[in-house]
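For this depiction, one protein chain was excluded, whereas all remaining protein chains were kept in their positions.
We just call them A, B and C in the order they show up, numbering each chain from 1.
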Amino acid sequence: MIRGLTRAGLGSTWSNEEFIRKAAAYGFESVDIDAKGLISSLGREGAASLLAETDVAIGAIGLPVDWRSTDAAFKQALPALAESSAAAAALGCTRCVTYILPSTDQPSARFMAQAVYRLRVCAEILGAYGLRFGLEFVGPHHARTSKKNPFIWTVEETLDMAAAIGLPNVGLLVDSYHCHTTGFQPSQLERLKAEQIVHVHINDAKDLPVEELRDNDRLYTGEGVIDLKGFLSALKKIGYDGPVAQEVLTPEPPAGDPEELLKRTKAGFDQVFPD
Amino acid sequence: MIRGLTRAGLGSTWSNEEFIRKAAAYGFESVDIDAKGLISSLGREGAASLLAETDVAIGAIGLPVDWRSTDAAFKQALPALAESSAAAAALGCTRCVTYILPSTDQPSARFMAQAVYRLRVCAEILGAYGLRFGLEFVGPHHARTSKKNPFIWTVEETLDMAAAIGLPNVGLLVDSYHCHTTGFQPSQLERLKAEQIVHVHINDAKDLPVEELRDNDRLYTGEGVIDLKGFLSALKKIGYDGPVAQEVLTPEPPAGDPEELLKRTKAGFDQVFPD
Amino acid sequence: MIRGLTRAGLGSTWSNEEFIRKAAAYGFESVDIDAKGLISSLGREGAASLLAETDVAIGAIGLPVDWRSTDAAFKQALPALAESSAAAAALGCTRCVTYILPSTDQPSARFMAQAVYRLRVCAEILGAYGLRFGLEFVGPHHARTSKKNPFIWTVEETLDMAAAIGLPNVGLLVDSYHCHTTGFQPSQLERLKAEQIVHVHINDAKDLPVEELRDNDRLYTGEGVIDLKGFLSALKKIGYDGPVAQEVLTPEPPAGDPEELLKRTKAGFDQVFPD
Partner (left out) sequence: MIRGLTRAGLGSTWSNEEFIRKAAAYGFESVDIDAKGLISSLGREGAASLLAETDVAIGAIGLPVDWRSTDAAFKQALPALAESSAAAAALGCTRCVTYILPSTDQPSARFMAQAVYRLRVCAEILGAYGLRFGLEFVGPHHARTSKKNPFIWTVEETLDMAAAIGLPNVGLLVDSYHCHTTGFQPSQLERLKAEQIVHVHINDAKDLPVEELRDNDRLYTGEGVIDLKGFLSALKKIGYDGPVAQEVLTPEPPAGDPEELLKRTKAGFDQVFPD
């Protein structure tokens, strides 16, 4: 498994280049950034050189498509999706991810039908560039009722959605916080196959009843109550060898020196990563 | 357009053969029956001869698959689906239909994902035998709340579902009662393309607020308040040339002589069919 | 059916705007031009206004993707495909077309597998913008051996290819020259369904054995030996109501005044179009 970072929780104003260099300096092997943006600032050659030099990969790009609102919004973003996919592929990135909110203001059934169609189109485009597509279920309970109608939030439901999409490059983004808040145990994770998992997020939870945990109030890796050793051991056991990227969403941008936060993150990873 | 019949509303105990002969005698050109059953009783040759002799076609078969409950129930029916499809194709039938209840005891979003997957498998099998697959939306208001969660009941939602399934042979079954109870007007029907419509049901409604109309309390064609002339004119205008089959669901099996009911049906068709 | 034009055979240096105005002046109702280019020169509003004012539609855009060579070339064009699709949709165009050469320098079977995959990706993108995708088989005999290996050139083969692609928006582009050179008769055309045909090209052939006809040596509509009345009657009979666009490929750019050629084209159309 690859030690990875997202920017969430680091509170930095680092450029992508600085972020990559800092990540490398603390032993991280992947960062989740916008590949197209990196190429915009450094050129394709420059971006590729930086990644090669630092031995840092782009773990995943985010899906640059608003598939949750209107058909017009969806379509408008497809040229950008093709461009972002091309940029990602040019830098060796093989993953794109999107999250699925557990409630929606639209009627649930119709929204699922629309989502399946739209995400299939996205998956076909991503697949043409060799990218896999990870669907992230979102577990916190408050988010299940923050919009009018319930949608989906469990692994099983997300796998059903992936089956409905029906393409070979679609799988899960497994986030430790969402596993925790949906009661998805390491033993259950062991029943998945590695190839069903496209990407992994890691972070920790406060010692509260899971019903009270807020999506944007997470803790740094290793500083909370989630059995992250169990989580990572299960992933290792089934043969997952992709990135495990920290994503710490917080109510306020984290205070403190970004480099200190990075050091703290490294310490957390050291503590929970299996040998 | 082809004048068609289902058994619903005729209250007969006719065998399939009798039903076909009676249909022919009253000028009907298609019946919706189980093709496999017809072959079972008459043999393939006999069944084909009967249809040729009477000049009656099988308008559509019903989907012999329970896609609304468990995965096990779904799978169990696939061999039968392949056999029914083969039987239908052997007799020149090119349509299979299923209805979609407007509410479900399962969580709506997940059920849609499962339904899309399962109906895609069905559609692939049907397609191999040259059969198109018509999805029937169900409009009556009481049915929208008879189970725990709302599902879908409009043309737009059903088209979204068909798009999620994503195969060329999937379209709509348009039923005059469901159009009436969902407020889908002939002018809206004209905006569809003929090839989006796989099959048509016709029947009539009591003079009640649409909110009060019961799914199983329909009237014979031409005996109620639905603008069936407008309905059929719209279908003709867009070039629909398939079967229009009467389906009169009633609380009790209809009393009276089946042949009288058939005569009455013919009179209703004569009244509303465009020239 | 809609009287349509491509630029092939008119030999003009007209701008798109001039082309549209000339087309309108001679009673043509559609032109096959690059929608994105029209928007580039006139703006979206301007382009839409011009089409509305002249009552000319864009019949079809050409597929801006090289799907016949390398995987890299294929992928590179996908952002442009999304942009062209968006432009077409913005101007009300609902068709995109590509031609399939009847021979290939690549091994035939593998090339078919690649083509099916690549054209599926294209079809998904086009479909997101409401565009149908027409596959044009190419009939002239010399083209069947101009490259190393035979590919496909008949209607049946092209329908098999469309079935392999497997999406609802894929169909045929039927060109009178390719029908003539493959011996596909009007009576056979009548066995197709209108919805299987996305677009139509019309043009005429010299009075030569079909084996000797060159792809780029066509005649103007009505000036050769093809039974174009039969061709168009068959299309009308099955209910095809889309564009029929003249495409006259010639060894040299046609001499003579473009407007005269347009007038001549109109005369040809008047002669062969059914009432």
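Just so we're on the same page, a residue touches a chain if its C-beta (ideal position, glycine included) is under 8 Å from a C-beta of that chain, and two chains touch if they have at least 3 such contacts.
Quantities reported herein were computed from a predicted structural model and do not represent experimental measurements.
**Q** Which residue, B:74, B:151, B:184 or B:240, contacts the hidden chain when the whole complex is considered?
**A** B:74
**Q** For a quick check of understanding: of C:161, C:213, C:226 or C:248, which residue touches the chain that isn't displayed?
**A** C:161
**Q** Going by the contact rule already stated, which one of B:4, B:59 or B:127 would touch the omitted chain in the full complex?
**A** Of all options in B:4, B:59 or B:127, contact with the hidden chain holds for B:127.
**Q** Per the definition of touch given earlier, which of B:24, B:48 or B:82 contacts the omitted chain?
**A** Only one of B:24, B:48 or B:82 touches the chain omitted from view, namely B:82.
**Q** Among C:52, C:73, C:113 or C:208, which residue is in contact with the omitted chain in the full complex?
**A** Of the listed residues, the one touching the omitted chain is C:113.
**Q** Footprint of the hidden chain on chain C, which residues?
**A** Interface with the chain not displayed, on the chain C side: 107-114, 116-117, 120, 149-152, 156-157, 160-161, 163-164, 166.
**Q** What residue numbers in chain A mark contact with the hidden partner chain?
**A** The missing chain touches chain A at positions 166-168, 170, 193-195, 239.
**Q** In the complete complex, the non-displayed chain touches which residues of chain B?
**A** Counting over the whole complex, chain B touches the hidden chain at residues 74-76, 78-79, 81-83, 85-86, 89, 118, 120-121, 124-125, 127-129.
Here is the rule we go by: only the chains that are shown with their structure count from here on.
**Q** Quick check on chain A against chain C: do more than half of the interface residue numbers occur in both copies, making it same, or fewer, making it different?
**A** same
**Q** If you average the CA atoms of chain A and of chain C, how many Å lie between those two points?
**A** For chain A versus chain C, the centre distance works out to 44 Å.
**Q** Between chain B and chain C, tell me the centre distance in angstrom, where each centre is the average of that chain's C-alpha atoms.
**A** That gives a centre separation of 37 Å.
**Q** What are the residue numbers in chain B that touch two or more other chains?
**A** 166
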